[in-house]
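A single protein chain has been removed from this complex, and every other one stays in its place.
Chains: A, B and C, in written order; residue numbering restarts at 1 for each.
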Amino acid sequence: MFDMLHEECGVFGVWSPERTDVAEMVYYGLYALQHRGQESCGIALSDDGVFRQHRADGLVGDVFNRAALEELGQGSIAVGHVRYSTTGGKNPNNIQPVVVCHIKGNMALCHNGNLVNANSLRSEHEMRGGIFHGTTDTESIAYTIVSERLRAPSTEEAVAQAMPRIQGAYACVLMTATKLIAFRDKNGFRPLCYGQTAEGAYVVASESCALSAVGARFIREVEPGEVLIIGADGVRSDRRHCGRAASLCLFEYIYFARPDSVIGGASVYAARKRAGMYLAKASPAKADVVIGVPDSGLDAAIGFSQESGIPYGVGFVKNRYVGRSYIAPNQRMRENAVRIKLNVIADTVRDKRVVLIDDSIVRGTTSARIVGLLREAGAREVHMRISSPPFRHPCYFGTDVDSQENLIACRLPDVEAIARYIGADSLAYLSVQDAHRLAGDEGCRFCDGCFTGQYPIPIPEEQGKNKFEQPLTRRSSK
Amino acid sequence: MFDMLHEECGVFGVWSPERTDVAEMVYYGLYALQHRGQESCGIALSDDGVFRQHRADGLVGDVFNRAALEELGQGSIAVGHVRYSTTGGKNPNNIQPVVVCHIKGNMALCHNGNLVNANSLRSEHEMRGGIFHGTTDTESIAYTIVSERLRAPSTEEAVAQAMPRIQGAYACVLMTATKLIAFRDKNGFRPLCYGQTAEGAYVVASESCALSAVGARFIREVEPGEVLIIGADGVRSDRRHCGRAASLCLFEYIYFARPDSVIGGASVYAARKRAGMYLAKASPAKADVVIGVPDSGLDAAIGFSQESGIPYGVGFVKNRYVGRSYIAPNQRMRENAVRIKLNVIADTVRDKRVVLIDDSIVRGTTSARIVGLLREAGAREVHMRISSPPFRHPCYFGTDVDSQENLIACRLPDVEAIARYIGADSLAYLSVQDAHRLAGDEGCRFCDGCFTGQYPIPIPEEQGKNKFEQPLTRRSSK
Amino acid sequence: MFDMLHEECGVFGVWSPERTDVAEMVYYGLYALQHRGQESCGIALSDDGVFRQHRADGLVGDVFNRAALEELGQGSIAVGHVRYSTTGGKNPNNIQPVVVCHIKGNMALCHNGNLVNANSLRSEHEMRGGIFHGTTDTESIAYTIVSERLRAPSTEEAVAQAMPRIQGAYACVLMTATKLIAFRDKNGFRPLCYGQTAEGAYVVASESCALSAVGARFIREVEPGEVLIIGADGVRSDRRHCGRAASLCLFEYIYFARPDSVIGGASVYAARKRAGMYLAKASPAKADVVIGVPDSGLDAAIGFSQESGIPYGVGFVKNRYVGRSYIAPNQRMRENAVRIKLNVIADTVRDKRVVLIDDSIVRGTTSARIVGLLREAGAREVHMRISSPPFRHPCYFGTDVDSQENLIACRLPDVEAIARYIGADSLAYLSVQDAHRLAGDEGCRFCDGCFTGQYPIPIPEEQGKNKFEQPLTRRSSK
Partner (left out) sequence: MFDMLHEECGVFGVWSPERTDVAEMVYYGLYALQHRGQESCGIALSDDGVFRQHRADGLVGDVFNRAALEELGQGSIAVGHVRYSTTGGKNPNNIQPVVVCHIKGNMALCHNGNLVNANSLRSEHEMRGGIFHGTTDTESIAYTIVSERLRAPSTEEAVAQAMPRIQGAYACVLMTATKLIAFRDKNGFRPLCYGQTAEGAYVVASESCALSAVGARFIREVEPGEVLIIGADGVRSDRRHCGRAASLCLFEYIYFARPDSVIGGASVYAARKRAGMYLAKASPAKADVVIGVPDSGLDAAIGFSQESGIPYGVGFVKNRYVGRSYIAPNQRMRENAVRIKLNVIADTVRDKRVVLIDDSIVRGTTSARIVGLLREAGAREVHMRISSPPFRHPCYFGTDVDSQENLIACRLPDVEAIARYIGADSLAYLSVQDAHRLAGDEGCRFCDGCFTGQYPIPIPEEQGKNKFEQPLTRRSSK
């Protein structure tokens, strides 16, 4: 019902100097990363080299009950994954971690991101007799590392040698019998950081909020291009692929990440407030109250309020109980559907001129409904401000943007037309320039491909995720 | 882990002029009332006099899947209930609606509140050979109405005649084969309102947010002492027991109700903001930022900020995925447990003097942990402000307050001692006088018994809910 | 798909001199009685007067997992029930045990059978203000006992005084805080027996096979009209209502009971073999092999074989995995449906003259299909023999016979016509006289109402179970 963005995944890993409840630590870490993927999840554990795993469709709380955690048992290393995907959901082999055996041992791999050369990597392995169980590009990463491992003296060396062959976005944690290896593509499209607990365990996670969840102190982010090796000898870093300017996904700040995370050196909450401030400066509005669309519009609304001096108010209540088991209303009640999930606090907006902040507009239908709810509740004017630039281009690095024919910023000629479509008295987006200032002035560099069509790395012919679904549908020649 | 208050229930009813999806309407209504009770829920429906029901332990989304709704089918009247209770959970007969057959037909009853003469009512019926299937006082209400129905010419008349015998708090919806009857005790301890959909169906609910959820227009609240009869002849009102000054539970504003509801003529959101404003006037603090404990402290924090001029900030992220299936951390990880549910946004509080608003302090342990989190994140000072007066007395009207030996306001001599216990630099509560002004100056009258020990109606010897559990444990004399 | 008979229930109770795993004993007892009812089940337990219960739809193995048994915990008395019913399944209050509180304490009641004056009993209690939660006649038994208990000095005296008011079939176990009471209607329509374990616990059960399941030694059957009281003083018997000639249901031997049970002094297995022997004498056939329809036709086939000298063979394999979760084939595959559940062993019947024994013919459609399977597998002749007389009349005592317009013995003029309908070369039923000799010559007396239309007690105007469904559908007068 709500048109929105989706990201693919969150990853988490623990290495402990002694046998302990590492599976439980991953369980709590995945709870903290659940916002990055709600479709399936899994944990794999190494107990002195014996691997155990549990993976299934569903939220962390559904997939892992006490019995499942007890069956995983204790160990010294564990990795976990939460996943969102629009396709391939019914192939149980697509659920991560990908756990495989190869000539030199076992390996469990968790991946956030999206490759641009997944198909050619896959073909390369298939041509040597390789077989694939699922349709994800993660399996291609695993194959490439294993093929390097045949010659490389260690798994970490195999990873480092495989990285130039793996193109696109990948923030990964990899578990062997004795080591936890974290690595991140040279552009650093997706975040990855690590820390340490008071007991001395090392923790790697997509976001720092997951370090907090297990009581780990944030040490630093894994650098773009870095391979971090955690084992009995401590933490080592292989930086042979580092050095290129980062191109972190801007939507990590705008929408994906949790506001209590620190990414690219900047607080996500502060970045969102900054987006609101930039909007207040660049696109002011005469109004009585500033409200945000929960949850990701709220912080930007606070920033807009503080910059503009217009009071901040709570405009909506979001129903926290509407989840996977919710049955969507039938045709006759469809009209009211949005109200079950999101209800206006009429007292906030009645007879008021309202500034409404949201993080993005995808198709425009949800925005139109929300503006309608405000007018119905008595808002006199609705000035919509969007804390990101307009979407116009596909993402090849792990964000699931709608197809261009559905994107309102592609369909309509200009901002005024969009404002009319959604019924707002005025509409403004964050500029691309301001978007690059979200992390503050000393912040890192970003990918703005979905706004500008300019991508930090070349996009091969065989673009995009659609092709990943092909292998299972391709017909046998004979 | 979090010490907190609980209320018992939410009720919802629909009467439609024609056979339609009334069970589905109740389903959406219960979703909107889920915050009032997460333990069990149920729906009963009348399809031209044939009753069908479905009730179970669990959230609305767990108990009602598509098959359950389809088995309920269509009808013209339906009632539903969400329930919280600390006891009797395993007796399936305690799950409401209570559906019974009697000499004149069938009846389904949903009740929010708590009687003070439940035991004597129960004994009265038992002495005439009555048998009870559960341990709730709701069954006593049903018995009393049925006993009046033997002589009364209609169910509504039986309700009106039963009301003087039923003492305490009750906001009820009752379904017969052809009518929906709503009634509320003469003090109006618990809220109840009604509205109408565009299609002409009447809807009764504990809170107005549930009317919005099904697209019904709010008409008015059911008055304290009123019996509202909805049937083929339209809506009738029996006001013979009306007229007494209301004594609505103050905690409906402070904690229980959803901010988008209107209760006692006042917006719950506005009341919470007002609590913050009163606190800012009565107990100001020199600080750099005002934050609230999610969710019920947030609105008061906005009010405090606006009254004091100190900027409002978001201090915490609450993990929305931690629910019923969450496995609590073991001893070793207990320390970090609070962080999984509630994490600080360090950027908001680092090196700042912080005003922290929460709705109440029960045992004080959670407040101490939260203050600790802020200090650990770098807050320089923490000034805690509570948007309610201190709890010191039991509630007999449906709020599940902790026992007095656990209440910190009973255990410690004064506010300073409590401040020390929780580690705050200063602490202040809302005054009882200000609490009575929460709904604005022209607002309704309230019960403040849990703060003052002064109750609006006499509390019989056989007080409280504990005795309700006795019948099932009492031994047979022989 | 298979037309068949159904009985209503099995009951089980344990009284232990000390606190122990009585719930677990009931659990194993119900497993042994599962064939008497597969729709729902429940256990109630008294732990020093505190009652706990667990009841739900489903098989014993589905309803009771380890957690449910642990929550019931230990106690000194427990009762349980398995239930079959065609109606009222969705009313959770119909699941037994019926656990109620009354003025003198608590009581849990389990009932096998069917009353003939349930409606008038119900009206009697309703006219005094009584309310009913379910639609079973068991609740009327409970009400009647409780109404006597107001004056009676003990529950057992209340039971004895209530029995003349309760007319029809009832074999019951009743638990109070300190006693286990078993009682059986004066006609003894349904079986009930008791025994003792090596540890000294007393066990009451519908069938002796359930005593074996918990290692209890069979003592004797509860007599028709007897009230058996088990408590701290040992076992007492109240025989004031005994003395009338029994009228045990013949179908307990023919179909309902497990062959390893002893009922009315006779082995059920022996009774079934005897049925086959009587058939072989009265209705011989020239044949090469005798086979039975699993499961209840097998024992009679062995008897027929031994009496006739025709070799016994196994004609069918029944698929043991087809259960509640089985999805019935769609229209296109319907033809083969019977084969999934029941497949012919062609080797047994190919080119043979076959005697086929089944326990009964209800509508005739299943028999026709089975005869068809045999012919398809190459049987040259099929001589069907039925180990019961033809059904022609309703049962008012707890057996769920099809309506008369569906019974083939009512629809078709004579046995030859039925033989033609099912495609058999010959057909014969057990005679009513032989049916009375099933338990051997010194056996007890039986009810043959469903064969003869002659019932051992008068059937009131308000006959049968259909009326029990009325209360929930009756409209309110106003």
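Assume contacts are C-beta pairs under 8 Å (C-beta built on N, C-alpha and C of every residue); 3 or more make two chains touch, one makes a residue touch a chain.
Owing to the predicted nature of the structure, the values given are computational and were not obtained by experimental measurement.
The chain not shown here makes contact, within the complete complex, with A, C. Interface note: of C:Ser237, C:Asn319 or C:Gln433, the residue touching the hidden chain in the full complex is C:Asn319.
Contact with the omitted chain, checked across C:Asp57, C:Asp260 or C:Asp425, is made by C:Asp260.
Between the chain not shown and the residues A:Gly105, A:Pro311, A:Gly378 or A:Pro460, the one that touches is A:Gly105.
Residues 20-21, 24-25, 27-28, 31-32, 34-35, 59-62, 64-66, 69, 209, 212-215, 258-260, 262, 267, 269-270, 298-299, 302, 305-306, 311-314, 316-317, 319-327, 329-330, 332-333, 335-336, 339-340, 343-348 are the ones on chain C that touch the missing chain.
Looking at chain A, the residues touching the absent chain are 49-55, 71, 90-93, 98-107, 123, 125-133, 135, 142-143, 146-147, 150, 153-155, 176-179, 471-478.
The criterion applied here is as follows: only the chains that are shown with their structure count from here on.
Taken together, the touching pairs link the chains end to end in a line with two free ends. Superposing the C-alpha atoms of chain A onto those of chain B requires a rotation of 180 degrees, given to the nearest 5. Comparing chain C-alpha centroids with the centroid of the full set of protein C-alpha atoms picks out B as the closest.
Here the CA centre of chain A is 59 Å from the CA centre of chain C.
Put simply, the C-alpha centre of chain A and that of chain B have 37 angstrom between them.
Centres computed as Cα averages put chain B at a distance of 47 Å from chain C. The set of chain C residues touching two or more other chains is empty.
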